[in-house]
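With one protein chain held back, the other chains of the complex are shown just where they sit.
First chain written, first letter: the chains are A, B and C, and each begins at residue 1.
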Amino acid sequence: MKKERITEGSEVLLYLTPRRTYLVKVERGKSLHTHKGFVQLDSLIDKEYGTPIASNTGVEFYALDPTLRDYIFKTQRQTQIMYPKDIALIIMFSGIGPGSKVVEAGTGTGALTTAIAHYIKPTGKVYSYEIRPEFIQTAQKNLERAGLEKFVKIKNKDVTQEIDEKNADAVILDLATPWLVVPHAYRALKGSGTIVSFSPTIDQVVKTVEALRENKFIGVETVECLLRGMQVERGKTRPETLMTAHTGYITYARKSTEKIEKRKG
Amino acid sequence: MKKERITEGSEVLLYLTPRRTYLVKVERGKSLHTHKGFVQLDSLIDKEYGTPIASNTGVEFYALDPTLRDYIFKTQRQTQIMYPKDIALIIMFSGIGPGSKVVEAGTGTGALTTAIAHYIKPTGKVYSYEIRPEFIQTAQKNLERAGLEKFVKIKNKDVTQEIDEKNADAVILDLATPWLVVPHAYRALKGSGTIVSFSPTIDQVVKTVEALRENKFIGVETVECLLRGMQVERGKTRPETLMTAHTGYITYARKSTEKIEKRKG
Amino acid sequence: MKKERITEGSEVLLYLTPRRTYLVKVERGKSLHTHKGFVQLDSLIDKEYGTPIASNTGVEFYALDPTLRDYIFKTQRQTQIMYPKDIALIIMFSGIGPGSKVVEAGTGTGALTTAIAHYIKPTGKVYSYEIRPEFIQTAQKNLERAGLEKFVKIKNKDVTQEIDEKNADAVILDLATPWLVVPHAYRALKGSGTIVSFSPTIDQVVKTVEALRENKFIGVETVECLLRGMQVERGKTRPETLMTAHTGYITYARKSTEKIEKRKG
Partner (left out) sequence: MKKERITEGSEVLLYLTPRRTYLVKVERGKSLHTHKGFVQLDSLIDKEYGTPIASNTGVEFYALDPTLRDYIFKTQRQTQIMYPKDIALIIMFSGIGPGSKVVEAGTGTGALTTAIAHYIKPTGKVYSYEIRPEFIQTAQKNLERAGLEKFVKIKNKDVTQEIDEKNADAVILDLATPWLVVPHAYRALKGSGTIVSFSPTIDQVVKTVEALRENKFIGVETVECLLRGMQVERGKTRPETLMTAHTGYITYARKSTEKIEKRKG
């Protein structure tokens, strides 16, 4: 995000429309083939980000500096997609920022890992658990692509069995059985640390909330986020016709050092 | 967020329920008066965060380490409230992170400023514009409370007239007439830099989108975010009865260095 | 709805604002006391509906002919409120109309009963089950007020034990344990008849859907309806700030005469 000009080796987001973008690495002699013709990538070298570039058929693209959101969108292939809206809320509810120590599971293809690493750098660290070895290489590659690999340690371990870390600022979960991780998360967190869990089904939410309440977590809340696009044009403005109706529920809570008798909340 | 124990001078969030929390500074001899009795704050000194503490009437609170969200919620008084859900999305859509150079307007009481500063520290900088002098002192105080003042320069200038900075990673707007800032934002941004604007009314959105399209911004999109809480209890789980139906629309776009003829998006 | 002028004995909706309306019966010598003064109701006699009328303090009200929605809103006191949005969808999904034979339970204060009766008159009939005797009198009074009592038979019976009717066009349920009624509903319905059930919690929905699938119902679907108000004013148009986030889920299905092996839907 800091370079001012595109160089050999730069990652570039070639933008055609909001729904048609391509994340590519600029290399000498390389071109990108699209349904609108091919684009000579080396002609971008030494150009400023934001510059237009034409394909061989005369269609113009823009060469943008990829943001976190672009990396997140472009590197999710093999698993359930994690949406930027949910990642944004998870980061906010977790309370993390530069310098935070975060435990995450499961890594998957590393979309959420990438986001956490982006926000805790340059002095924080992510410990990301994944039991499926086939995902680890993909996640590692995606982190490297975004230049964030040095802020993450991916561990091929079962987080439902144990968490090695102590005094973590936050534990962030996106896996099938978050309730099994709750007792380990309690031990891994610092006092008043935050746990955030993302789950698609209501059954997962109920089990997770129960585990949190039983394990001295307080301030347990669950929300869902609906994002609706607008079609904006003078005299014709209206919401978009279709939207994503559900991705998942976000549950968050904070660690108390000692649980008091349950009170009316 | 880094201290492990509460000390004299620490900010503490006294938690009673998710809707009843108090942001206080721990000082010798000081106590907090609530509808559940008063709490002796100096008894918290040297305690771990997350610890319970009883009021004189025996009601227990928890002493939590305030997160960004707590500072945001607790420091908004004089202006329209900015919600964490919107702040989270604005941060995500802006693409910023540690090290980013950000122009923001208007400062208001500093809720959004606090969030931006939290995410761009320790090496980034926020330039925040505010024409109303009465807000600047409040914002400054709120930033200091969150320990973020050194990452922000508040400027008592009219952002609709001019932006001094160049090569900014992002311009973030929460003011009544964002469309008047768009040409200045264009000049202040680096190539492919991001603009994000938050507005409550559709009319503001239409004017802002038109200004963006006329000023060589691409990828212009507008969204709104609906956050719905869940009441989670085995056998009785259901969405909450009431919700905030509208806060504002978020419009974002990216700077191209040269505008091509309009295409179908 | 058919009278053109207000007469002695007419029900009138005195309208002050969309949120301040009063359902009153016009009688000689009677007046309505409000926080804006009192209104002499007999001065309305022989006036056209829609006419303004001033209180003794000079505040003007409008005398409207009550619609179904007004009766529904104004007669719900003792139980969980049933919203017009849900009633509208229940009526639509049930497929009923003038002439339909409908079984309903529980009656409660008769809001949904009133709506069903309104739409099946003048040749249809509602059989409404209620086990709590204290509600029956209220419901009966509310039906009389809306002039719909002759289209309804309220039965003080437990619908989870038995439904007496056969060949019903629809069975409509708003009670705590709809799944217990499903087998009785199956027998009460004509072939291809419709069942519609309204429930606040997800657990109720799951149990009801399971009962429907086990009892030869097909086309089982569950939806929820979110209604959001708009503040409309040129240059300031925006959604309203607050909304009802949840009332209940609507589940509907149709009776097949014979169930085939489960297929992918």
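As a convention for this text, a contact is a pair of C-beta atoms (placed from the backbone, for glycine too) under 8 Å apart; a residue touches a chain by one contact, two chains touch by 3 or more.
Source: prediction; values computed, not measured.
Touch, as defined at the top, links the missing chain to these shown chains in the whole complex: A, C. Per the touch definition above, the residue from C:V24, C:L41 or C:L89 contacting the chain not shown is C:L89.
Of the listed positions C:T7, C:Q80 or C:N167, the one in contact with the omitted chain in the full complex is C:N167.
On the side of chain C, touch with the chain left out of the figure occurs at residues 1-2, 4, 15, 17-19, 48-52, 60, 62-65, 67-69, 84-85, 87-89, 91-95, 97-100, 118-119, 121-123, 167, 169, 190-194, 202, 205-206, 209-210, 218-230, 232-234, 237, 249, 251, 254-258, 260, 263-265. Where chain A meets the chain that is not shown, the touching residues are 200-203, 224, 228-229, 234-246.
As a working rule, only the chains that are shown with their structure count from here on.
Taken together, the touching pairs link the chains end to end in a line with two free ends. Look at the CA centroids: the one farthest from the centroid of chain B belongs to C. Although chain B and chain C carry the same sequence, what matters here is overlap: shared residue numbers make up over half of all numbers found at their interface.
In terms of their C-alpha centroids, the spacing between chain A and chain B amounts to 20 Å. Taking each chain's centre as the average of its CA atoms, chain B and chain C sit 44 Å apart. Residue positions of chain A with contacts to 2 or more other chains are 202.
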